[in-house]
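Here the complex is missing a single protein chain, while all its other protein chains stay put.
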Amino acid sequence: MGITQLEIEHVARLARLALSDAENELFSSQMSAILCYVETLNELDTDGIIPTAHAVPVQNAFRSDAVQPSIGTDQALSNAPDRVETFFRVPPVIE
Amino acid sequence: MNYQPVIGLEVHVQLNTRSKIFCGCSTRFGAEPNAHTCPVCLGLPGALPVLNRQVVESAIMAGLATNCAIAHKSIFARKNYFYPDLPKGYQISQFEQPICEKGWLDIQVEGQPPKRIGITRIHMEEDAGKLVHGLGNGSGVDLNRAGTPLLEVVSEPDFRSADEAVAYLKQLHQIVTYLGICDGNMEEGSFRCDANVSVMPVGSATFGTRAEIKNVNSFKFVKAAIEYEITRQIDLLSDGGTVVQETRLFDPATGTTRSMRGKEEAHDYRYFPDPDLVPLVISAEWVERTKKELPELPDVKRQRFITELGLSEYDAEVLTSSRSLAAYFEETAAVAHNPKAAANWVMGEVTRTLNDRGLAINSCPVPPRRLADLLHLIDKGAISNNIAKKVFEAMWQSGKEPAAIVEEQGMAQVSDTGAIEAAIDQILAANQGQVEEYRSGKEKVFGFFVGQVMRAMKGTANPAVVNELLLNKLKG
Partner (left out) sequence: MELHTLTIQQLHQLLKNRQVSSVETTRALLKRIETTENRINAFITVAADQALAAAEAADQRIANGDCQTLTGIPLALKDIFLTEGLRTTCASKMLENFIAPYDATAWARLKSQGAVLLGKLNQDEFAMGSSCESSAFGATRNPWDTERTPGGSSGGSAASIAAQQATATLGTDTGGSIRQPASHCGCVGLKPTYGRVSRYGVIAYASSLDQVGPVTRDVTDAALLLQAIAGHDPKDSTSVEQQVPDYSTSLKNDVKGMKIGLPREYFIDGLDPDVQRAMDNAIAHLKGQGAEFIEVSLPHTNYAVACYYLIATAEASSNLARYEGVRFGHRATETEGLIEMMMRSRAAGFGAEVKRRIMLGTYALSSGYYDAYYLKAQKVRTLIQRDFSEAFKQVDILLTPVAPTPAFKIGEKTADPLQMYLSDIFTIPVNLAGICGISLPAQPSAAGLPIGLQLIGKPFGEETILRAAYSFEQTTDWHRQKAAL
């Protein structure tokens, strides 16, 4: 199954990746090959098979509703590429 | 053509847990930006969520109170989208297998028969942070709110008018505040609502294209927003136009909704089960235990006030409008052994004074016990109802016990005939002209004498005794 460059562009937008034209082209051919390979899964009849999301059957992991100390604004912002006061700063949303 | 509106509601109920849904950071409002954050709610690499058990308890309570089935097994899912206030690039929510499904509430719009509204599902999720615009040339991201627990309550598209939607919202609001799982503060966004509105020709079996109105934060605005939207869509269709599926924002200033188009793209949330969180399995025992611990819900309480305490339907309705008001009333009534008087006072003097000062019942400086003491004084004739109001005001100001105030200010009711007689004699002597008038048949003057006596005795005279003695004297 092939994937068109148009689809690649849509997926890249969803994934927030600004791909170059060369990457677009490369990925569409490589992804087509990979998707063609994964088609082999369709050889298997999986009707009625319960999907596995977790490898090990663990359930009900809880914490109690107790406040733990936060790390503080210095730590929270220590890796921020840009900040103002104690906010992370981002460029404006352009419509 | 006549059109029929179809409305469904999605309500976000912010839970009042102490800590966030997946980490131990405080949920308290109003801290310095990003002060309540940690690796988990900042979405730092390597951080993992652990579910706050109280959130599950609250969700089960909400489900039981809205007649939902509590899922034996439910799972968390990731809702993937990018926005700077969403630290991980996905919101942890529930998609397939939510914790509660298939519930209902019976609503009542005045003048209409009761109507059952279906609740599709209730699920748990985390709130996003806040984006503050206009900080230099950019926006500020504050993640204090990120990870605050929410319940999303999704109704069936069962409403046919804005009034029905508002009745449902009020009832749901009352339920979650009664359950004590939400502070109900709509202005701060603790209870907010998205409305899906469409219109279709009357008699049609297929719904029209719907618009989603986002984040309306008062009952009044919900009504206005829905009504505006219905009119807008009907006008559009009547002019041969079509309704577009879109998100719209309500502007309280103009009472209109406007399109948010352009602000967002077509979403593809790519939901999938969150591998970092394990399935939630709720046993029948757990549900039963929660059911037993459920506080009395407004409907039941209202009924009990009518049958057990002998209140009118109206009084019961008013007194159960909030859990704290009902509790205040109930304690007063129980201590005073006089539900009717307690009801009158709570709905009258107490509510009026609170409103005057803009206070909520929880901050009433006169505790139920003291109010009950005051009612006792009235019941045993120690003070009149009018004096009691003055005493109440003094209690409010000073926090003192009513008996002490009556004592201090000499407000005790005087029934001593000697003292009253002396006062009457004085008044009659000073107003011979009026005495003559009365005796010649102008009985209206009687009121004048009562007023004069009461004034002379600073209102403390027992009015019944005054009446009796005065009559005798005037008959002379």
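Details
As written, the chain order gives the labels A and B, with residue 1 at the start of each chain.
Convention: contacts are C-beta pairs under 8 Å (C-beta built on N, C-alpha and C of every residue); 3 or more make two chains touch, one makes a residue touch a chain.
A quick note: this is a predicted structure, and the numbers were derived from the prediction, not measured.
If you put the hidden chain back, the residue from B:G43, B:G118 or B:P367 that touches it is B:G43.
Within the entire complex, the positions of chain A that touch the omitted partner chain are 3, 7-8, 11-20, 23, 27, 30-31, 33-35, 37-38, 40-44, 46, 49-56, 58, 61, 63, 71, 75-76, 78-82, 88, 90-94. Although one chain is not displayed, chain B still touches it through residues 39, 42-51, 78, 80, 82, 84, 87-90, 139, 141, 143, 268, 270-272, 275-278.
Following the convention adopted for this analysis, only the chains that are shown with their structure count from here on.
Here the spacing of chain A and chain B, counted between their Cα centres, is 41 Å.
Residue ranges of chain B in contact with chain A, taken from their complex: 17-19, 23-26, 32-39, 42, 50-56, 75, 82, 84, 131-133, 135-143, 262-263, 265, 268, 270, 273, 275, 277-281. Per the touch definition, chain A reaches chain B in the complex via residues 13-14, 16, 53-54, 58-73, 76-77, 82, 84-93, 95.
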